[in-house]
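Note that this complex is displayed minus one protein chain, with the remaining chains in position.
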Amino acid sequence: MRRFGPLHMTALAAGLAFLYLPMLILIAYSFNASRLVTVWGGFSTRWYASLLQNQPLLDAAWLSLQVAFVSATIATILALLAAVALVRYGRFRGRTLFSGMIGAPLIMPEVVTGLSLLLLFVALGLDRGFWTVTIAHVTLTMCFATVVIQSRLVAFDASLEEAAQDLGAPPWKAFLTVTLPILAPAVAAAWMLAFTLSLDDLVIASFTTGPSATTLPMRLYSAVRLGVTPEINAASTILIAFVAIVVVSASLVVKRELVTRP
Amino acid sequence: MSAPPVAGERGRLRAGRVLVLALPYLWLAAFFLAPFAIVARMSLSDSARALPPYAPHWEGLSRLGAFLSALDFENYALLASDTLYLDAYLSSVRLAAFATLLALAVGFPLAYAMARAPRQWQPALLVAVILPFWTSFLIRIYAWIGILRPQGFLDAVAQGLGLTDAPLGIMNTDAAVLIGMVYSYLPFMVLPVYAALERIDRSLLEAAADLGSPPWKSFWTITVPLAAPGIVAGCLLVFIPAIGEFVIPDLLGGPDTLMIGKVLWTEFFSNRDWPLSSAVAVVLLAVLLLPVIVFQRALKAREGSR
Partner (left out) sequence: MNQRTARKAARRSVGSVRRTCAPWAEPGARPLVEFCSVTKAYGEVTAVDRLSLSIYPKEFFALLGPSGCGKTTLMRMLAGFEAPTSGDILLDGVDVTAMPPHRRPTNMMFQSYALFPHMSVWDNIAFGLKQEGMARPDIKARVEEMLALVRLEALARRRPDQLSGGQRQRVALARSLAKRPKVLLLDEPLGALDRKLREATQFELMDLQADLGLTFLMVTHDQDEAMTMADRIAVMDHGRIVQVAPPEEIYEQPANRYVAEFVGDVTVAEGTVTGIAGDIVRIEAAHFGTLEIDEEEGRARMDAPALVALRPEKLNIGHDEPPQTVNKVRGEIWDIAYLGDFTMMQVKVGGDDGPLVKAAIANRSRRMERPFAWDDIVWLWWDVEAGVLIDP
């Protein structure tokens, strides 16, 4: 049997380099003292300092975090309910429509989702701002979250919940004391996915927001259109570091769980 | 033991189930189904210079007849007659297809090497591939602007190595769009392909070797067919979001880069033609549904034949 050889190693290294080099270059230039992006002017953290002065960007970041937190939380709760319905309820009336609605946003182009939600908000006469963006993000992210929880729930040993009921726990209590704790890593992963998707979204937010609420990706987008600046490099680096820390630590937790449960 | 209130119990159970289902169901009906119905209706309206910039053909059920007679397909007729839109659709499909093939060419060797890597590396490798997917899409595209733009990182490296004096001029071309798409969607390709490859029982290849098949032949007769579902899933996961993409062609593409997502955005935000952008959205969705339906049919047929 051929094992892991030099050819495999090369493919792995090249693939990972392709994935990571662009971001590493970006991170490196965020510490560049020179305003000229291509010229290395020595190590500096001045762009991080100037970032702290950029009030509109900070406001946008704060707004995005709020939207992401609220929408991820609502989306995860709805996703948990939807996953339970899809996995546990067998056939029910309207199931095809329901699973279709769960699946459709996954393939729906963001421009279409954004446009359709905007038209709804206009038709309802809602003031566009924080809540319209949050609702839009819930709708988008709950479908991704459902898929994550659903895949874990399908693999869930149903006899565990039966055992809890057999030992005297009513169905809702069996779910809360047995199923939910075991599902917790998947629910956490679903929440994180919803959170980052919301934090990352430019297109849907652009459609559904109003003049009062500008999210971080919208700010970054208008800045990026004007060209590359060291300040955006710094902001990007912070975002990348934030996500990397969260994802790596989360995967370590999950891995430890996997190791202790062979 | 006293007889419990059995009927009430079953009733409560059913009520609980209805509640569990109703919340996500109603949410999606209100914020997914209803908006899409509005888009479909809007696409049949006339555009107008107003806010909201459309003249709805709808004043209530009592005037259903009037409404129906006023509905028209002029937006769709425009889509069909103006070559801009047809070209945009075709160009979107073409770019998305190229991006998919490139992603497969880059992603398959990576997934293959991952599946072959020592067991204890694999969780870390998986995280390494997923990590970029979690980081901001916008930032990943932005990183490529820094690399590809004139006098950017790539030009600096090329000139530093003495390969060329002139800028490479990749920025604002279709090539840049392709690079951006492959880069952004690579994890979508690698993950399903890796999952399919990793599931293949290594003893199958040993059996093939034992029966006299050389490794390159086993690769084509065993590995590739067994990984096919993962490859198809990966291709769809790249192809579908790529077609409707807006950010990548907008930031990396040039004025000639024609993609339907960008057209929709422009019609909506610049030309403020809501009915026309709605029509574009409806057609875009129809274009996307086709490969998905074909894939699901194939999947069902495959399961059915087992």
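Think of it as A and B in the order they're written, each chain with its own count starting at 1.
Criterion: a contact is a pair of C-beta atoms (placed from the backbone, for glycine too) under 8 Å apart; a residue touches a chain by one contact, two chains touch by 3 or more.
Predicted, not measured: the structure shown is a model, and the values here were computed from it.
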- Residue among A:M101, A:L115, A:A164 or A:A235 that touches the chain left out of view: A:A164
- Message: One chain isn't shown here. Among A:A11, A:V178, A:L199 or A:L220, which residue touches it?
- Response: A:V178
- Missing-partner contacts on chain A, residue numbers: 157, 159-160, 162-171, 173-174, 177-178, 181-182, 260-262
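Convention: only the chains that are shown with their structure count from here on.
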- Approximately how many whole Å separate the CA-defined centres of chain A and chain B? 16
- Message: Considering only the defined contacts, which chain A positions touch chain B in the complex?
- Response: 1-4, 8-9, 11-12, 14-16, 18-20, 22-23, 25-26, 29, 37-38, 78-79, 81-82, 84-85, 89, 92, 94, 98, 101-102, 104-105, 107-112, 115-117, 119-120, 122-123, 135-136, 138-139, 142, 146, 171-172, 192, 196, 199-200, 202-203, 206-207, 217, 220-221, 224-225, 228, 232-233, 236, 239-240, 243-244, 246-248, 251, 255, 258
- Query: Of all residues in chain B, which touch chain A in the complex?
  - Reply: 13, 16-17, 20-21, 23-25, 27-29, 31-36, 38-39, 42, 52, 106-107, 109-110, 112-114, 116-118, 123, 125, 127-132, 134-147, 149, 151-153, 155-156, 183, 186-187, 190, 202, 205-206, 209, 215, 240-241, 243-247, 251, 261, 264-265, 268-269, 274, 277-278, 281, 284-285, 288-289, 292
